[in-house]
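The complex appears here minus one protein chain, its other protein chains still in place.
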Amino acid sequence: MEIEVVKKEKNDLTLRIEGETHTLMNLLCSELYADDSVKVASYTLEHPLTRVVLFHLKTAGKSPEKALSSATDRIVEKLEELKKEFQTKLKRRE
Amino acid sequence: MRPIRCFTCGKLLGDKFEEFDKRVKEGQDPKQVLDDLGLKRYCCRTVMLTSIDATDEIAKFKR
Partner (left out) sequence: MEVELIKHDGAELHFILSDATPALANTLRRAMLEEVPVMAIDEVEFVRNDSAMYDEVLAHRLAMIPLKTPLRGYVFPDECKCGTGRCPKCSVELTLKAEGPATVLSGDLKSSDEQVKPISPSIPILRLLDGQKLELVAIARLGRGKEHAKWQTAAVGYKYMPVIKIDEQKCTACGKCVEACPRGVLKLENKELKVEDVLSCTLCKACVEACPTEAIEVSGDPSKFVFKVESTGGLPPDQIVLLAIESLVKKFGDFVKAVKRL
């Protein structure tokens, strides 16, 4: 994953992410909207076959980087929870 | 040669042709044979029904 900053202002961030698609971005954007300080979180694929994403984030009252890292932390927490839940159900089945 | 995997979903089909061809030749209903082979999706079923083995005709020629 290679990230390039296209635009960076106080409450406005545009990144160009190489090597990622919907798999990362869809969940990230939907999780970002759980944060009230996020005004816009969206992404576009440059081309369906190239795996290059333009990611746009606008916030109010919080820096975009902070919103990003807290959203990612929440996602990782959820995924870990899901993994644990899955493992316990598998064990119970055995 | 017949395809190894389903073009659409990637399910392994290569090892199922022998039984399929044999049973259909015996006069069994292809629908029943496909069901018995556990092929539920229509992508796999299409591949099984429509692919033709032309190896023996082609094998005579040089590359």
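Order of writing sets the chain letters: A and B. Residues in each chain are counted from 1.
In this section, a contact is a pair of C-beta atoms (placed from the backbone, for glycine too) under 8 Å apart; a residue touches a chain by one contact, two chains touch by 3 or more.
Note that the coordinates shown come from a computational prediction; the quantities given were computed from them, not determined experimentally.
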item: Touching residues on chain B - with respect to the absent chain; value: 1-5, 9-12, 14-15, 17-18, 41, 55-56, 58-63
item: In chain A, positions touching the absent partner; value: 1-3, 5, 8, 15, 20-24, 26-31, 51, 65, 68-69, 72-73, 75-76, 78-83, 85-87, 89-90, 93
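Please note the rule applied: only the chains that are shown with their structure count from here on.
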item: Averaged-CA centre spacing for the pair chain B and chain A, given as whole angstrom; value: 43
